[in-house]
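Here's the structure we're looking at; comments come further down.
Only a single protein chain was left out; the remaining protein chains are all shown in position.
As written, the chains take the letters A and B, and residue 1 is the first residue of each chain.
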Amino acid sequence: MKPAPFDYIRAETREDALAALSEHGEAARILAGGQSLLPMLNMRLATPSVIVDTYRLSRAAQIREAGDAVEIEAGVTQARLLGWDGLAKALPLFAKALPWVGHAQTRARGTVCGSVAHADPSAEIPLCVAVLGGEVVLSNRRKSRKVASGEFHIGMMMTDRRDDEMLTALRLPRAKPGEGYGFAEYGRRHGDFAVVACAAKVTADSITFGVGGVGDTPVVARWDALDGSALDDALNACAWGLGARDDVHADARMRRDLVRGLGRRAIEAARREITA
Amino acid sequence: MTVRPDTFRSPERVEDAALLTGRAQFVDDLPEPGNCLHLAILRAGEAHAKITLDIAAAQALPGVVAVLTGADVAALTKPLMVGVRLPMECWPIAQDRVRYVGEPVALVVARSRYIAEDALALIDVVYEKLPAVVAPRDALADETVLHESVGSNLVSDRSYRYGDPEAAFEEATHRVEISVSYPRNAVTPIECYGLIAAYDPFEEAYDVTANFQGPFSIHSVISRALKVPGNRLRLRTPPSSGGSYGVKQGIFPYIVLASVAARVAGAPVKWVEDRLEHLTASVSATNRETTLAAAVDAEGRVTALDWDQLEDVGAYIRAPEPATLYRMHGNMCGAYDIQNLSIRNRVVVTNKTPTGLVRGFGGPQVYFALERLMRKIAVTLGLDPLEVIERNLIPAEAFPYRTASGALYDSGDYQKALEIGRTDARLAELLERRDVARAEGRLYGIGYAVAVEPSVSNMGYVSTVLTKEERAKSGPKNGAQATATVALDPLGSVSVHVASAPQGQGHRTVLAGVVGKVLGLPAEAVQVRTDLDTGKDAWSIASGNYSSRFAAAVAGTGKLAATRMRDRLAAIAAPMLGVSAEEVQFEGGMVTAEGAKPIPFARLAATSHWAPGTVPEGAEQALRETVYWTPPQLEAPDEADRVNSSLCHGFIFDFCGVEIDRLTGALRIDRYVTVHDCGRILHQGMVDGQIRGGYANAIGAALYEEYAYDAGGAFLTGTFADYLVPTATEVPAPEIHHLETPSPFTPLGAKGVGEGNCMSTPACLANAASDALGAEILTLPMTPARLRAHFAGEEPAAPEGVKPAAAPGGRGLTGSGEVEIAAPRQTVWDTLLDPETLERIVPGCHGVKKVTDTHFRADVTLGVGPVKGRYTVDVKLTDLVEPQSATLSGGARGALGSGEGSGRVVLEETPEGGTRMRYDYEAQVGGKVAAVGGRMLDGAAKVVIGQFFRALAAQTGGGTAKSGLLDRLMFWRRS
Partner (left out) sequence: MTTLSKDDTTLIRLTLNGREVQGRASPRLLLSDFLRHELGATGTHVGCEHGVCGACTVRVDGVMARSCLMLAMQAEGAQVDTVEGLAPQPDRLSVLQAAFRRHHALQCGFCTAGILMSLDTLLRDEPDADRTRIEEVVGGHLCRCTGYAPIIDAALDAAAELRGGDHV
């Protein structure tokens, strides 16, 4: 279990990274925290010819509050975001979900933007970004563009990122009064990938509901303030619509039940937390 | 009596300081010879196939010293010995056919492990697939036979009969029967296999250092395979080993492979197994299908048992199998007094990893059936499960007790253990907790299990598989030789050596205490070495770390050696002290006798070095004592197939309360109590450590761990993300209670304790889950999905028009899609059949060759995100209905694995003059990508196939993939 050979480029700055990507394009993979890419390199599932190491960017990376948004720059580790003192107020959904992301040891190095860019459908961070309706900032050497999370994640580990681009920041809307957030997950063991993860953002008249771990991307639905059997019906339709499958960890029926059950739990938790 | 932890001595371990500071020497920490090369092993990606190899590119890679195939290994070795009389060739590397995923197919020796793995990727293996035999019952059908020389997958079928079981069943009020399946799993050590092998061409001798755990009977297997006498195979173990739990027995085929590789490469070769190799192909416990029936009287007393065991040993019957099936042979009635017994034992081979030693070894399989049956008897008769257990226990006054199948249970007081459970462990409280929980509508259950834990295996038990005639022919096998050496140096300090090959069990600490106590020295004064060198040290075929033999056999032998040394010293000291040898005392570092001036121990102990001439006549020199000890109770199987399979028999009474979550199906252990009798306790901390470790392993086996295969033999759990080992948050601490009925058969009165909870705990948890659900749990692990099936009830119906993506229980990958193309149907059809166009449009395609008009071969890079691999893809078109429909079938192979599948494409004209292309597919994937990427395969297939059709649509006129009904049901965030 040793990586295949690759050329190595250590970027000290964002400009370094973008220059390297502009030169190597498809041949290059960006190494951020490495908690997903390194296992793939070690197993030789991934055999890129160039590694662009962006971990040094974490030294200068910022969590920035800008108006109605929180901007998380590439390089901010999951542990740093979890420890950010503005988290509970600005991004309550992340405050609930981040402890479910891997283990303390992987959060210490794994980055927030890296998780979004990796686009694992079972990962909690892309799910939360999707439910919040966050934006992904993609930059190449010449320009930056913003892409809505729903457009960014296009399939199992597939994103809208072009070969010369890097995910340089995430922009997430700040929590506002009148909103409540809930998160519920089931994994086989503590720290495992979610079998099903549900995240909800609720206001007095709407529900934004997201499911991770079942579809090929986080799946988000928006409903009116449904309740009772109407909510059951919506969750049931959602559960059936995800195309759940059997695997060694759970069967399709269980996944649908979890969407219905954890979904309701997440939505109800969010309702209880609606802030004045 | 219950022993409270604080009343017992639990000295800190001498092993720990080195382990805690990073100074311990595990096999991969040892200095490498200067010219050391590194070995990597290419492994089969298919479960059953004929293979052809092309190794030229690998050989040509700079840094590669040698590439060996099966034929190269066969030229220098003989097949591994097989434990039953069969014309089966058991090679450690595939010859022209692979029989399980992970089977070695080629060896690369290179300057570094990194380069060796580069070379593996350059070896081209062409598999000509054969049908795979996966389920043991399917193996019996012999539709596909793994070993044609044997002629059948059934490699052993023996029946045994003790007492009069037919009459007992005839007379019984009830016949209660249960059929259970025990899965494949293993207690995966955190350190994988590792070794350094060297060959001396002039002495024609191999020298191997490996983290092998024994039994050293395997030394003979390796020597024979390497075609050298035993004294030309020097097998050594490193000072530390990172856990084994039986599993490191399974390194031995790799000792053969690495030895040959070193010989061919002309330099020492190091191999460190990686985790993918380990999970895929190291060793597994046997999976077993068991049907067990009991003859039961009206009061719930069992008068006979009838076992039908179908054992799956994987692709080869590799030494020491079929030992898993026979290790418990004397104990098939467990803790119960049942004198009528019939057993049918069948062994089959299947296309799975060969099995071997795993903690519990045969016990988990037996007790899962037996203890589940006891609960079923209680349910059937409307009795309390603990009542039924109690009514059948062997009475305390019956020891030593001879079981129907020949075991001699040394000691015990099972009733006392139950009483401790009821009183000290507060069983009544748990029953109340269940009442409260149930009143609240929770799924709460209580389980019980009792188990007799055998230890110190009789080297002859495996021969019970042979008929008495076969046994007569091969000569009797029995006993359990343990060795210990006590030596004195010129300064009079004491060294001890044993051949117990510890893997973390603290043997050095215990022996220092045992020997020190005999010689009147503090434990710290005694230096114990446990690394083993078969070229220099005392050992026997029974040496090693297995069948929980240390405390009962090895530590006891240490005591015997120390005692012999003490007696010699006493004889030397007697005239100095002016007393008889019997009157000499060893205490506090001094040698004394009443009324005499004490002599310092060190001075006396140095006598035979400095002044052997002063040793009195009749006394012997005291320099070094090696004792071999084998218990007389371990006799060879008798004419009636009775065998005392183990020397010692500990006892365990477990009970627990569990709750099952109504939504997730997850089982939570509310309270777990385990009452142990392992005879005399030598070190409380270590005994409890063994219990906790075995219990944690058993939680894994009961709830999480399974080496899973699909119906085609693809291995599905190749990483620690899919083979789930419980962590600190999944293992609640058990409550441990002890009683001691010392064994009369061992020097220290101790019995083994390392494996018991692996036997009792899965059954106990399954009984509790059965109680919680009012159902019969018949297989492990109890995954949430399996538990939910008992109570999930009817599912809310799908909204109209939504169909589940796959049929329930369906295997493999399936999918479908639809693309609308703004081009006439004929254009789309032509494109589909034109290799040049395909080459242009297939994403990642490097070239398409037209083999025939309807057979294309493409070289394609496939993958999603960072996971990419290059594959050779063969596609055949059949059922062509121009220009409407076609069936595409074929396969892909590459370094990451292989796939096979078929799909149907239907083209319809749309009213707008365009084409609607609908497709569906079904595929199976094998090899590394299935083993490590199972979670992603479905989505990956969808992406790759979707890309192809979108590209096809784009090429022929642009179009859009159509999403389904969901869009109408939900508002999608795409803005």
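We adopt the following convention: a residue touches a chain if its C-beta (ideal position, glycine included) is under 8 Å from a C-beta of that chain, and two chains touch if they have at least 3 such contacts.
Just so it is clear, the model here is predicted, and its values are computed rather than measured.
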item	value
Listed residues A:Lys89, A:His103 or A:Arg145, member touching the removed chain	A:His103
Residue among B:Thr188, B:Asn392, B:Thr592 or B:Thr783 touching the omitted chain	B:Thr188
Candidate in contact with the missing chain, chosen from B:Ala733, B:Val851 or B:Val881	B:Ala733
Residues from chain A at the interface with the omitted partner, ascending	1-12, 16, 19-20, 31, 34-35, 38-39, 41-43, 49, 51, 53, 55, 77, 79, 102-106, 108-109, 189-191
Residues from chain B at the interface with the omitted partner, ascending	10, 12-13, 15-17, 19-24, 26, 28-29, 114, 187-192, 240-245, 274-275, 503-506, 685-686, 688-689, 692-693, 695-697, 719-721, 725, 727-729, 731, 733-734
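Heads up, the rule we're going with is that only the chains that are shown with their structure count from here on.
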item	value
Geometric centre distance via CA averages, chain B-chain A, whole Å	37
Complex contact set, residues of chain A against chain B	1-5, 29, 37, 39-40, 43-48, 118-119, 121-122, 130, 133, 148-151, 155-159, 186, 188-193, 208, 216, 220-223, 232-233, 236-238, 240-241, 243-254, 256-258, 260-262
Parts of chain B lying in touch with chain A, wherever the complex brings them together	113-114, 117-118, 121, 274-276, 663-666, 704, 706, 708, 716-717, 719, 721-722, 724, 726-727, 729-730, 783-785, 788, 792, 795-796, 798-799, 802, 804-806, 808-811, 864-869, 895-896, 928-929, 932-936, 938-940, 942-943, 946, 964-966, 969-975
